[in-house]
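Here the complex is missing a single protein chain, while all its other protein chains stay put.
Up next is subunit A:
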Amino acid sequence: MTKTARYFTAPSEEQKPNAEEKTSQKRKGNVGRLKNKKPAFPKGKPKKTDIILKRKPNPNPKFPGRAPIPEELLEKHSRGEGIQKDGIRTKIHKKRQFDKDLSYEFAQKQAARVEILLTEEDGILEADPGETTTQFRQNEIVQNVDITAATKFFELQLRDFGPYRASYTRNGRHLALGGRLGHVAAFDWVTKKLHFEINVMESVHDVCWLHIETMLAVAQKDWVYIYDNQGIELHCLKSLDKVTQMQFLPYHFLLATANDTGFLSWLDVSIGEIVVQYNAKLGRINMMTQNPYNAAICVGSSKGVVSMWAPNSRDPLAKMLCHKSAISALHIDPKGLYMATAGNDRTLKIWDIRSLTGPLQIYNLKSTANNVAFSQKQMLAVGMGNILEVYRDCCVTTAKKGYLRHRFNNSIANLNFCPYEDVLGVGSSHGFTSILVPGAGEANFDAFEANPYQTKSQRKESEVKALLEKIPSDLISLDPTKISEVDVPSLREKVEATKKLLFVKPPKINYDPRRKAKGKGGSVKIARNKKILQEQAKKEFVKAAKSFKAELLNESKNEQKEKSKPANVLDRFLPKQKK
């Protein structure tokens, strides 16, 4: 028989002292009462001195304490190693840090233990010997799954309004479709309940849900429009014109857009203001995706370069030369670990997006991939013409063959994995298809982050909470944990700071002359006085700056001198240096 793992200690053994102990304690208490006139059962905590007898450890216990936690779970919930305590100078701070680390460790262990309470299990698709998973058609899969899951495979034939783009809400419950020729629709795709369906009578380039399912941004021919879930136009954002691609950053409440002329803009949807808008100088932007890990916007260009952008700098945070040809598709996985890029050279590359190195994997495809998409479990869907291929375990290890294949009647326009579901939404030129990809989605959702079953009141509450926690846009950088790190200026920063001091401009002084009696000082006099004062201030400043500069220079000179102290006895006969 195998021993069942226990996650909670039973109090039985620890708290029950054996009979002998009881009597001895009692005796001791009585003695104390006689001598010290203390009550036999003192109020409050028992003193340490009261418990003298030690419990002997049971050589073969029935319950050997808490169940061990698997290493990989601990690793998963780890927040890093913590700081090295050698650098801490005082004992008290060392102790403080030690205590802090203890609490972090406790939290990590608790989180790892709580994993046992997760209820749902991931989807699977396994082939029998002699079969491969790629040979299974969608209808075979649908026939073998339960009835609710089978309804998640569906096809919408929308031939008239041509290639469709789709967008799922963050909880994976609602779907928005935008047809190039003006068809915009939103519906709860699980229950197939239509929210609205309109034709905006102009071209639609992209659709994107905002933070809740009652607001939907649509990039139309000229401007971006925001509709509610009944199709009523809420806003027309004329500052976002000719937008080709949109991404919503949910924690920052930013709608990032790229347009026809190469402008990137970030719109704060909570206050309706443009945070920043600038020309990325990349020409027309056709490919844009966000890095969910750090909220940087990644743009793929026709030169094969992927550049990452943030609202607080007009230069890219990073640039990567990924392909020697134009990039045809890119996507970043929801954990923010890997980036998949496809180029016109018919290759597909996987990159480590955190260290900006790679490629980890290079795949040669039969034809150019026009669409790629990562799922929450890091499955990669690749759309090539009218063929869809899904790969599993393709980032760290090389995937020898595909996981699933699907052939459409017409070319694929857009790929989107539905979060928290084993579903891939494929927009094509003749409609929209939702196909089943077992094991693609995260099985257990966190209701405080994204809840597919949330009610109206829950939605309202979470919206308020999320708005209160809106992260300022200037915190977007490549490393999102930077805010909790120790701010140590690097040597370069220090040098630059001192350099800056050398080039400080003299301050402008505001001179408000005292109002004098009439006739005592005209405007000419005032202007002259002002000039005199300003020049005086400037002179003083220049003087101070000069001495400061001299000091700085001297410092560096002194350092040099110290280095060039006479090493040889005969150096004393060398000519003296002038000061």
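Following the convention adopted for this analysis, a contact is a pair of C-beta atoms (placed from the backbone, for glycine too) under 8 Å apart; a residue touches a chain by one contact, two chains touch by 3 or more; residues count from 1.
Throughout what follows, contacts and distances are computed from a predicted model.
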Inset, instruction - Select, from "DDB1- and CUL4-associated factor 13", "tRNA (carboxymethyluridine(34)-5-O)-methyltransferase", "Geranylgeranyl transferase type-1 subunit beta" or "WD40 repeat-like protein", the UniProt-recorded name of the complex's unshown chain. - result: "DDB1- and CUL4-associated factor 13"
Legend entry - Absent-chain contact - pick from A:R79, A:R284, A:K324 or A:K460: A:R79
Legend entry - Which residue of A:N444, A:Q536 or A:N554 touches the chain not shown here: A:N444
Legend entry - Hidden partner chain, touching residue among A:R180, A:K221, A:K470 or A:K530: A:K470
Inset, instruction - Could you tell which one of A:I362, A:I483 or A:L533 touches the chain left off the display? - result: A:I483
Legend entry - Option touching the unshown chain, where A:E71, A:E126 or A:E493 are the choices: A:E126
Legend entry - Residues from subunit A at the interface with the omitted partner, ascending: 76-77, 79, 111, 114-115, 118-128, 131, 136, 140-141, 144-146, 148-149, 152, 251, 292-293, 295, 334-336, 420-422, 436, 438, 441-453, 455, 458, 468-472, 475, 480-484
